[in-house]
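Just one protein chain is left out here, and the rest sit where they should.
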Amino acid sequence: MATTTVRTIDAKAIRELFPFFTPHEEMRSLIYLDNGATTQKPRAVIERMVDFYSYHNANVHRGAYGVGAKASEMFENARERIAQFLNAKESAEIIITKGTTESINLVASTWGESLQPGDEIIISEMEHHANILPWMQLVERKGAKLIVWKITDEGKLDLQELQSLLTDKTRMVAVMHISNVLATVNPVKEICALAHKAGAKTLIDAAQSVAHMPVDVQDIDCDFFAFSGHKLYGPTGVGVLYGKREILETLPPYQRGGGMIKRVAWDQVSWAGIPSRLEAGTPPIAEVVGLHAALDFVDEIGRDKIEAYEWELTQYALERLQEIPGLKLYGPVDYRAGLLAFNVGDVHPHDIQTVLDTEDIAIRAGNHCAHPLGDRLGTPATARASLAVYNDEAHIDALIKGLHKVREVFQLD
Amino acid sequence: MATTTVRTIDAKAIRELFPFFTPHEEMRSLIYLDNGATTQKPRAVIERMVDFYSYHNANVHRGAYGVGAKASEMFENARERIAQFLNAKESAEIIITKGTTESINLVASTWGESLQPGDEIIISEMEHHANILPWMQLVERKGAKLIVWKITDEGKLDLQELQSLLTDKTRMVAVMHISNVLATVNPVKEICALAHKAGAKTLIDAAQSVAHMPVDVQDIDCDFFAFSGHKLYGPTGVGVLYGKREILETLPPYQRGGGMIKRVAWDQVSWAGIPSRLEAGTPPIAEVVGLHAALDFVDEIGRDKIEAYEWELTQYALERLQEIPGLKLYGPVDYRAGLLAFNVGDVHPHDIQTVLDTEDIAIRAGNHCAHPLGDRLGTPATARASLAVYNDEAHIDALIKGLHKVREVFQLD
Amino acid sequence: MIEQLYQQVILDHYRQPRGRGHLPDPKFMHDGANPLCGDEVVIEFQVDGEVITNIRFSGQGCSISQASASMMAEALTGKTMDEAREFIRQVYALLKGDVEPDLETMGDISALAGVRKFPVRIKCASLAWHVLEDALKGLQATAQSK
Partner (left out) sequence: MIEQLYQQVILDHYRQPRGRGHLPDPKFMHDGANPLCGDEVVIEFQVDGEVITNIRFSGQGCSISQASASMMAEALTGKTMDEAREFIRQVYALLKGDVEPDLETMGDISALAGVRKFPVRIKCASLAWHVLEDALKGLQATAQSK
C-alpha cells in the first residue's frame, strides 16, 4: 500500500535520536501513537537536563554569582529562545508556568479580575477542559456569561457564527489552535481579527499545535498563547504563557511568593515587573533548560517540514482507515492535524486500546478531557491515534492490522 | 583545627554519589554552601528521571494501558512513598504541586475561601515571602486580619507570645519549620497543639526542614505541610502539599482543567475526589518519579544521622566563625539548623559572595525573600552559608579562609 | 492471550446484558466509576427480608466492566445479602488469582479470570462488585443504627 508522496522526513533516522525507540532491555519496542497525550523525548533534551543537574545546578536569580549566575543565564537564555520560537517581540512576554492548564488558569485569574457583571466570554464547543473550566469559574465569580461557539457538523468553527456571537459585551474569545479530538486546525488569525474588531481579547490554547506547525504570535496577533513542554518533545512540569507586554503589564500577580516582588513590608508590597511578577517561587529550572533543547530539536528538523510530513502521513492514515468496516472517524477530512479519533462498531474504545496494546501499539482511549464535545458527538469515548514526527507509514500499517484484529476478537463480521 | 566529634557520616563518600562533585571538564570543583537555595542532585535521582524519560515516558491516568499504566503506577508509587516519608495516613493526603510556594498559595486560595470578615491569621515575623504574601492577599480579599507573631531578640518564637495572640477569631497559624535566615528550628508540634486548642488550623512551611531532619506529620499534627523537591536533593518543578483528609475533602478545586473532574457539562460540573481534585492538568510526572529517588537517597543515609551530622558541622562552623573579627551572626546559637547568615564589618554581602566565589566557594547573599525579617534585624541583606549532608569540616575551613580574604580585600584591620 | 480476556461469555454479556436497565421504583441505588478510564456502573436493587430480589445496572464503559455488571446481576439475584457478600469476596479472590476459576460454583464469572494477565483491567472487572459491596455496607450501617 505504497504512497506516492515524496518522503520529506526520515522518521527512522529521527527515531534513532530517541532512547525510547532504541532497543533496550527494559521494554519491548512500541509503536507509539499517543503523541496528543505526551510526546517522547529526544536524547538531546534528556542530556541537556542531565548536564544541567550534573554541572550547572543552582537556584536562579536573587544574588548568586558563579554557578548561580550561569544557571540564571541558562534559564533566561531559554526564555529568549522561547520568545524567538513564537516570534514574540521580547522575552519579557514569556511567562514560565507548569503547563497549558496553569497558563490558562493564570489568565482567567489575573486578567479575569477586570471582568464586569454581564461581560461575555466566548469559548468553542470543542475545547479541552483546561480551556472550559477556568472560564466557567470566572464567569460565575464575576456574574459574567459564558457563550459557547457551536461547531459545525463537519467539526469546524464557522467564522460567520462567531460574528453573530460577538457583541460589545464580549471581553475574551478563547479557543484551541488544534482540537485534541477532531484534529481541526482552527483559523486562529481570523478569529483574533474578528475578536479584536469587537474589542475583545483572545487566548489561543496551543497545546496541540506548537509541536506540529510553525506558529507566530505576532502574525496570529493573539493576546495570550498557551502551551506545555511535554507535548513538544520537552519535559513535564513546564509550560508557557505568552502575553502581549501591554496586557501583561496590567495584570495583578497570580501566585505570590519569592521572586515576584520588589519590596515587602508589613504595611506595603510592591510588585516586580514582568515576567517576574507572574512567576512566584523557584521556577522549573531544569525543565526550562530542557524545553530549550526541545525547541532546538524541532527547529533543526524544521516546522514547515514537520507540518508537511505529518499531513502526508495523516492522509495516508485517513485513506487506510477506510478499510476498516464499521469505523467511524470524527473530525474534518479535507484538512486536519495528525490526530485520528474513532470508534469501531460497538467495541468500546478501551477494548480497542487493550487489543492494540497486546500488539505493541499505544493509543489513547477515553473522553480526552472534552466532555462537552463528547456530548455533542454523541459518544462519551473514542479511541485516538495521534502522530508525531517519528511516526511513519509502517506504524499506520500496524494500526490497521491491529484494528482488523479488534474486529476479529470482537467477532464483527 | 580538628574536632573531637565522632564522624557519623562520610561526606566524601556521599559527594561521590553526586556528579556535581566529581571532577569534570565543564566546571572547576566548587565548595557548595548554598543548600538553602537548592541542593545538588545525587546520580540516583538524575538516573531515575533519565530512565523514566527513556523507557517509561507516557502521560498518567485517563485510560492508558501498557506503557501509560506503568507510568501511572510509577507516579502513584511515588505518591505512596511521599506519604510514607512524611508518615501521612494515606497517599490521598499528598497533593503534587510545583513547589512550596504553590502549595501555600493553594491552601490560601482554597481553604481560605471559608474565611469570614474579622477572622485572624497568625504568621511569624521570620517567614519567607511564600508564607507571607498569600496570606496578605487572603486577608485583604476577605476583610480578615493578619497577625504577626514577633520573634524574640534571640531569633526564636515564644510560645507564651503565641498564647496571647490566639483568640476565638484565629483561623490559621502558618509558620516555617526552619528559618531560612535565622536557622531557628521552631517548635511546630507545640505550635500546632496551641493553635488547635484555640480552634485554629495550622500550616507548616517545611521547605528548609524535610531534607535535614526526620519529620512526621501525624506527630506534629499539623493540618497542612508544604515543601519543594529541589531543596531535598530532588528535581525542580515539583513540590508537595500534605493535608489531612478531612480538610482536603472540604476544599474546592484550585486550578481547573483535565484530571480533576468527574463530569463536565455546560450546565453542571462535578469534581473528582482527593487528591485528583486539587491537581489540574498533566502533573510533573518525571519530577515526581525523581523525587521518589531523592526520598530513597535521604532515607538510605538516615534522617536521624543527617540531623546529628549537620548539627555537629554547624557547631564547628559556629565555633570557627568567631575567629572572624567584625562578623555578626544572625539567629540562635544554642541550637539551630545548618544555615549561617552573617555580615562582616561594612562589607556588603554581595561583595562577600564575590570574593568567596573567586575562591570557589558558593554562598548566597541578599534578603533571602524575607524582607520583613530583614527590617526586624536591621539589615536588608546578609551573606548565607547553608549546609547539606555532603559538606564537611574542610568546607568550613575554606569558608573561614575565604572570610579572612574578604577582610583583607576590604582592608578591615 | 487476548482471547483469554475477551472470551465468548464476556462478549455475550457485553452484547446481551442481563439486568441492564432500571427498576420502576428502585429501593437501593448506588454508583461508582473508575476515574482512570471513565467506566461507570450504577446498580439498583430491591430487598425482600434478607434476600436481594432484583438487580438492574446501567452505565457505560469497556466490555469487561459492563459484562461483569451483567454477570453480577445474574449471579446475585435471589441470594441473601450475606451470601452476596461472600460471593463478592470470592470474585475478588478470583480476580487476584487467589482461587482458581470453577465453572460449577461460579458459572460465567469464571471467565473474568482472564483479566489476571491484564492488571489494569482488574479494576474494570471489579467495578460493579465494588459498587454493590458499598451499597450493602451502607444498608448494614443503616440497619445497625436503628
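Going in written order, the chains are labelled A, B and C, and every chain counts its residues from 1.
By our rule, contacts are C-beta pairs under 8 Å (C-beta built on N, C-alpha and C of every residue); 3 or more make two chains touch, one makes a residue touch a chain.
These numbers were taken from a predicted model, which means no experiment stands behind them.
From the set B:Ile104, B:Val355 or B:Ile396, the residue in touch with the chain omitted from the display is B:Val355, counting the whole complex.
Across A:Ala272, A:Ile301 or A:Val333, the residue that sits in touch with the chain not pictured is A:Ala272.
Shown as candidates are A:Arg15, A:His61, A:Lys142 or A:His350; the residue that touches the absent chain is A:His61. One chain is missing from the display, and on chain B it is touched by residues 346-351, 354-355, 358, 365-367, 380-381, 405, 409-411.
Rule of thumb we're sticking to: only the chains that are shown with their structure count from here on.
With centres defined as mean CA coordinates, chain C is found 39 Å away from chain A.
Chain geometry summary: the mean Cα position of chain B and that of chain C are 47 Å apart. Each chain gets one centre point, the mean of its Cα atoms, and the points for chain A and chain B are 32 Å apart.
Touching two or more other chains at once are residues 62-63, 65 of chain B.
Within chain C, the positions touching two or more other chains are listed as 37-38, 118, 121.
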